[in-house]
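Partial complex: the chains shown occupy the same locations as in the complete assembly.
Note that the chains take the letters A and B in the order they are written out, and that residue 1 is the start of every chain.
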């Protein structure tokens, strides 16, 4: 079967990374992570709630010893905010593998590529291992890899939109040129979207809404687990050629 | 002493260090990160980091996010 995924020296059997937002409860979230076979989950860094101390805690449901926590910078619109957030994340968690995203605006949450590249360079200088959310611009993807990012994570379509892989050609170009893992981040809406991403040669898929907002998140998590494996294996197996006309599967010889 | 914690200003008395504050707030240090006046305070330094009137702190942890 397909070898494991290696990011910044860490080895993962699962190629499906899931978010931990939008679930009804952390308990449902944990069951979805289990069903997805995920080994890494993205987490946000937020202020401790000082007034209500009895709020359920993420770590009590998703054990950081079992799941690699990938702190993200969701909600950051400048390089400075993102860097400050990830420094706090490193202090809180004690590890340096992070997901960088610097967003341009609230409406599209599209990556702000200039700020993203700037932040990536500073974080790498500061010793972080940076998995970077980015546009599907293959030129910027190359710059981020040259800057030393640990993984290139282009969007399939807008965060939370569920529109799938809108530009397979750009994703393919990024895959062809990259030496570090390419992981489609954002846009997957259902299982076949994840399979398509992997069939393009991506090394993994990161998703949150597609699972959390499914009617049955646990079952969708399992669907995504299978879809990522299916797409990966299909990519490695090498698909048949498309044909304009039919081609019989049964022998013509020996007909009565 | 007046402290601004996570954007909220309040009086805290009888506190000398970040350790005292974390304890007073009943927080579990190893799941936190603390920023004092924009500079991160390493966990190891909580005890040795004095607080003074008007200090601004951010106390954060991990929550669910995509």
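As a convention for this text, a residue touches a chain if its C-beta (ideal position, glycine included) is under 8 Å from a C-beta of that chain, and two chains touch if they have at least 3 such contacts.
Since the structure is predicted, the reported quantities are computational estimates derived from the model, not experimental observations.
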Protein chain stoichiometry for the whole structure, using the labels that appear: A x4, B x4
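What we mean here is this: only the chains that are shown with their structure count from here on.
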Separation of mean Cα positions, chain B and chain A [Å, integer]: 33
Chain A-facing residues of chain B, complex: 5-8, 25-27, 31-35, 40, 42-43, 58-66
Chain B-touching residues of chain A, taken from the complex the two chains share: 19-23, 26, 29, 42-48, 50, 53, 57-59, 69, 71-72, 74, 84, 87-93, 159-160, 208-209, 212
